[in-house]
Every structure is written in structure tokens, then in C-alpha cells.
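Input: one structure, supplied below.
As you look at this complex, bear in mind that one protein chain is not there, while each of the others sits in place.
Labels run A, B and C following the written order; every chain starts at residue 1.
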Amino acid sequence: MADRPCDITDLGNGRYRVSDAARQRLAHAAGPPEARWVFLDGRVYVIDTRGPAPAAAGARGRAHDDEMALASPMPATVAAIHVTVGQTVAQGDLLVMLEAMKMELPITAPRDGRVRVVRCAPGELVQPGVALVELE
Amino acid sequence: MADRPCDITDLGNGRYRVSDAARQRLAHAAGPPEARWVFLDGRVYVIDTRGPAPAAAGARGRAHDDEMALASPMPATVAAIHVTVGQTVAQGDLLVMLEAMKMELPITAPRDGRVRVVRCAPGELVQPGVALVELE
Amino acid sequence: MFRRLLIANRGEIAVRIIRACRELGIESVAVYSDADARAPHVALADRALRIGPPPPLQSYLAVEAVLGAARESGADAVHPGYGFLAENARFAAACVEAGLVFVGPPAAVIARLGSKIAARQVAAEAGIPVVPGAIPADQRDETIALAARRVGFPVLIKPAEGGGGIGMKAVHDEATLGAATAQARREATAAFGDGTLYVERLIERPRHVELQVLVDHDGRVVHLFERECSLQRRHQKIVEESPSTALTPRLRARMGEAAVALARAPAYRNAGTVEFLLDGAGDDARFYFLEMNTRLQVEHPVTEQVTGIDIVQAQIAIAAGEPLPWSQDEITQRGHAIEVRVYAEDPAHNDLPQAGPLLLYREPTLPGVRIDSGVVEGGDIPVQYDPLIAKLVAWADTREAARRRALAALRTCPILGVKTNIPFLIALLEHPRVVAGAIDTGLVNEERRALLDRSTGDPPPEAVAVAMAASDAPQTRPAPHGAVDPWVRLRGWRG
Partner (left out) sequence: MFRRLLIANRGEIAVRIIRACRELGIESVAVYSDADARAPHVALADRALRIGPPPPLQSYLAVEAVLGAARESGADAVHPGYGFLAENARFAAACVEAGLVFVGPPAAVIARLGSKIAARQVAAEAGIPVVPGAIPADQRDETIALAARRVGFPVLIKPAEGGGGIGMKAVHDEATLGAATAQARREATAAFGDGTLYVERLIERPRHVELQVLVDHDGRVVHLFERECSLQRRHQKIVEESPSTALTPRLRARMGEAAVALARAPAYRNAGTVEFLLDGAGDDARFYFLEMNTRLQVEHPVTEQVTGIDIVQAQIAIAAGEPLPWSQDEITQRGHAIEVRVYAEDPAHNDLPQAGPLLLYREPTLPGVRIDSGVVEGGDIPVQYDPLIAKLVAWADTREAARRRALAALRTCPILGVKTNIPFLIALLEHPRVVAGAIDTGLVNEERRALLDRSTGDPPPEAVAVAMAASDAPQTRPAPHGAVDPWVRLRGWRG
């Protein structure tokens, strides 16, 4: 899997030694095969060890991808809805303010557009992965 | 088992909460049933949970018990033998000097007596539980 | 001294206070919601009482539940920590009514300093500079323009209500004032239901520097020097240090005098923090009163590390009526301390808080590094509360040595199961402006893209090899549901 020869030694209790000809490092790992967490040199990666193309934790889904919608990553409460159906919005405009863990989570427009549907209401507890607003 | 009512809650990962009406404390435990190690309030106990009369780690076998012999608790090297067969020794006299882990372990006479057998030789690696010297 | 103290908080600060109690010979009483039944603060206290279900309003913010626990446990004092009820004047008053000593200033002082406008008045009366500003007599564009001219450009147009930076507009000249005013009014109305605007002098590239004070019950005041807290994301501090690289001895003395004067003004008692905006650096820098926090700060450890004074123990001693044991002259700064706040959050996605299981959690033990935390491996970061996992505080004889030490600590602090800001903090501590100490409150925001580029990326082959080699999680806990991706690809989305 590695480009250059590298030895992995299981040191027990989630600790692994990664060594090549030049040096060795200490790594930590935990989690199931479909989402294995690895800590190495101060970075954390979540790796699916079943598939052929593991992805980096930090490199996934960017917010300004046109094909993506914004949804709460966790149960959150809708603090306020700042748009109405049919309203024109500019990129960066605040659409919905969520609240979770004492923090406000602003959901902003990823691009210019017009509000097609609002799928949530103030005070509502929303679940992850469910669309809050759709633009057209 | 306890004299007064006491609740034990398993907090996971070897941690236990011990609570009674007045207060609660954090305990840690690990090890197999025949020798369960427990840490509570800065003390450590090794408890056989199978038997009816568990013993304290610190209260076991005292050196000056007449019915006991001294043996190395671990592999050790015989550094020097300070007695010969037939020699009369007084309580506290040095019989054998062992060496393990960079430390000298003096084996002294638990009481007055005479050396009956010497069962080890200088430089020998001795195993735990094997008699080094017998007195009569 | 007290016999039994109730800690009306959770997490690392509850653990911190329990430990102070133990060293002072005081019995500690923890309170917990159902989400925290197995949390470390519950396990470590001498007693722990359940106060309600997970939502804060029904547990850690429920005044009656907390007071009930104090009554039931026979506590004679209450420490509120920070957050939750710490700056709630009604709670402080209710404690006193219930016969409990509240570890903090009197309720009236909390109430007075809790109001931004009243606090500004206290500062002005004490002769402490405040940022020049004005609430226009009416909200017509011309009146606002008049106020802006009086205050002097550049100005900040900000909503009179609310916070979090929403609706705030920087205006550098009169030409752009009209458009900015209109936009600020629109955003303020949308976010807070009130479009009232306020005009303030814009301090460009300010630093956030705060002074720790302690006041005993005879009104004796000392300050414990400054904390530099300019590294903030979304108006929340993530790295703090002491001393500040911006302060000269003369400026430090002037700010210390201002902080002490401010603490004297409202008959302050116990620990408090006077926050200033600092404009410039060195002898000629100007500072402006921002607010006074009437409680323990999250970042108090950096002060403890450089002064050698235990602020939590001092708070408790003061509350018990003991006089301050040191004069101002006896308090000195030694070396340099840097605190980094490790949060369960995703810097790549607007610092979204994360929750989940701590599959693996190992704290580094390095000489000169102090860790304040309230979690253990096998535990959880619950969804309901602040996602602070731990504070890593590095002390060394120089700032550069402390910075390297903080980096060493972050690089040997594996936390698996929830995303954290550790890679982001590493990139931040390695940023040339942070290395040079040339920081201000805008830095993190301005450099966010560069910091993210340095802290994210595809896993190197070695990490993949480790993932492949790891046969099982080291925990006996059930495996997690998998990493939560905050940005979910929705089927049926039409662009």
C-alpha cells in the first residue's frame, strides 16, 4: 500500500510503530474497518480499510460544491429561519441559524439562487442529513 | 460482602464507583478472579474472588514466620554465599546475597540455627520458590 | 474554611475545582445530568448527585435543581466554574438566600458588570478608556452618519442587540457608509428582530489582552498580570498566552493599574478578569475597556503557570473570608505559558462541534506541560454541551520554548473517535505570525484557508498501512457508528 517500504509493528493497546529505512514514528489507531481512525504526526485520518480508495478526513465534501446541500451534522435545534420561499439570496447569505452544544451554527447559501422550499421550522429539532432549505 | 450497604458501579475501562450513603470513591480493578488487583484510596489489594477468605496483599507471609523459607521472588543471580554447611548462624546473619535488577537482595537468617544444606552456588541463576539454604 | 463545596458545573473545570478542594481538605460534591452519569467529574468527587436530564436548561442551568443538590448534600459553598450559572446574578443571590457561600462576587456586582452599558459606565467613572462610540438619537441614515463623523473614521456599525459578529460592518470612509448602514440594518433585523444600530470607533488589528484580578473581602486588590487572547475563531479564544508579546513593562504597569482601579470601582470581590482591546504595541499603545468577566476564565491556567498562584484555591480562600496572602510586589511573572484549547470540532467546516465516543484518548506527559481535562478513554463527548476536550498548557523559560513544547504536546496527543482541532492548532502554532508574536484578533480568520491547507489532506501511505494493520479497536466498547460527515450529499438536489 505504501510507496516506499514501511514496517508496521503492533505495540499493543492501539499503538503502532511505523518504521522505514530512515526513521520510525509512533501511530495510534482505533475503530471499525469501515471507519478506522489513525493518529500520525499530529494528524488524524479516517480510513475505510475495506474499499480500494481511502479518503482523508479533512478532504471530504467541500461546502461550495454545487452538488451538495448543507445539513446539520448532529441533532440541532433550529434557532431562526432567515429566508422565505421565493426569496432571492446571494452567496454567503444566512439561510438558517441552528444551535447545538451552546454554539450557533449558521447555514449560509453556497451560491446565488432563489429559495425553493424551506423544510424546517423554528424550534424544531433537526436530524443529521436532512435537507433544511432547497435553492433553485 | 461489605459490612455496610455499598454500591459498586462499573464505569468501564477498569474504573468503578464505590458509593454509600455518605460518600463515593473511585476504584480501579484488573486481573483474573484468582488474583484480582484493586486500587482504592491509594492502597492496592490482591484479592482471590473465588475463595471465602480473601487476603490483603500486604498482610501475607511475614519473613519471621518460623514455617517459612526465604526464596527469591524472581529469577536472580547468586552474588555470594556467606555461610558453609554446619556453620552456626544468629538471627539476622547474612546467608546469601542475591542480585536482581541492579539491586542486592540479602537473604538473612530468620532465627538462630545451623546450616544444614546450601542449595545454590555463586553465579548461579536461581528460580523463584526454590530453597537456597536450609537451617536446622 | 468550608467543609463541603458543591461544584455547579461539569467537564474539565469541574475536575479542576474538585482537585482544588481535595488539596484544601474540602469535601467536593459534583452534580450531573443523565448524559454525564459516567463522566470523570462525577467519578472523582467525594459525592455526586443527579440533577436532571441532559438538556442544560433542565440540569446545569436549573437553579432549583442545583440548589436542591446543595441542600441535600449539606454543602456550605458553591463554585459555579465558568459558563452555565457562573454569571447568573439570580443564581448568586439564590445561593446566599439558601445560606450558601457563592464563590464569586456579590449578585449586585455580577448584575451591574453583566450589562455592557452599565459596565462601560463603571469603567468611564473609574477613568478607564472605553472605545469611543455612540447610540444615535434616531436611526435615520443622516443621524447615523453624523454619529460616525463625531466618532471618527474608521468606524464599526454594529447592531445594538445580539452578538457573534452578525451584522457588524467596518466602514473606512463616508462614501461607503450608506450602503454599509443599509446592509447592517437588514442583517440585524433578520438575525435579532431589531435593526437598531450603534456606531463605534473601529480599532484595526486589535489585540485582546485581559488582566486577572483577585479581590479579598477587605477590598484588597492585586492583579496577576495579563493574558494575550488574540487568537480567536468565531469570537472564541483558542490559544492564550502570558506574557503578551505586545506589552512593555510600562504598558503592563499602566494596564495593571487600570484593572485594579476598575476592580475597586464597583466594590468587586473574588476573582475577575478585565478585558481590554489593545491598539498597537509597546509604550505608546492604547487600550480600551471591553468588559469585565465576573468569574473564573477558561484560560486561567496560563496565569497560574507564570505567577505560580493557584487561582481556584485563591477563589475558595477569598470566599471563605481569608485575606490575600500576597502583596502586589510579591507577584511576579516567570517564563512563558501557552494554552491551546483542544475542541471536538471540525475547522474545515466552520468549526462545527463534533460529538461521539473517545475510542482512544491518551494525554501526553511532558515536563512543563499541564493538561486540564474532564474526559477519559472510553467516554464520550456528549452532544449537549460545550465541545472542549482538554486544555494543554505549556510552560517554558522563553516563548519560543513554550511554543515548541505546546507543539510537542499536540503531536503526542492522540484522540480518536471524534474530530478535533489538533491539526489546525499545530498549523496555527507554526504560522509565521504566531511564531513572531505578531498576532491580532483577525489572524485566525484571515489565515484560515492557509491553516486548513496545512492541516488537512489525504492520508499518507503510512497512515493507510497502520489502518490496515490495526485489526481491532483497542476498546471493549462497541464500535462507533462511523465518522459523521457534517456535509451530507443529498440525492435529488437540483442546482
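Quick note on the criterion: contacts are C-beta pairs under 8 Å (C-beta built on N, C-alpha and C of every residue); 3 or more make two chains touch, one makes a residue touch a chain.
These numbers come from a predicted model, not from an experiment.
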With the full complex in mind, choose from C:Arg205, C:Arg220 or C:Arg404 the residue touching the hidden chain. C:Arg404
On chain B, where is the contact patch with the chain that was removed from view? 1-4, 6, 8, 10, 13-14, 16, 18, 25-32, 34-47, 49, 54-63, 66-75, 80, 82, 94, 97, 100-106, 128-129, 131, 134, 136
The missing chain sits against chain C at residues 16, 19, 22-23, 25, 44, 301, 304, 308-310, 334-335, 363, 365-368, 370-373, 396-397, 401, 404-405, 408, 412, 474, 476
Could you please point out the chain A residues that touch the chain left off the display? 11-13, 15, 17, 19, 22-26
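Throughout what follows, only the chains that are shown with their structure count from here on.
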Chain pair that, of all pairs, has the most C-beta pairs in contact: A-C
In angstrom, rounded to a whole number, how far apart do the mean CA points of chain B and chain C lie? 51
At what distance in angstrom does the C-alpha mean of chain C lie from that of chain A? 25
If you average the CA atoms of chain A and of chain B, how far apart do the two points sit, in angstrom? 55
Which residue numbers or ranges of chain B touch two or more of the other chains? none
So chain C residues touching two or more other chains come to 475
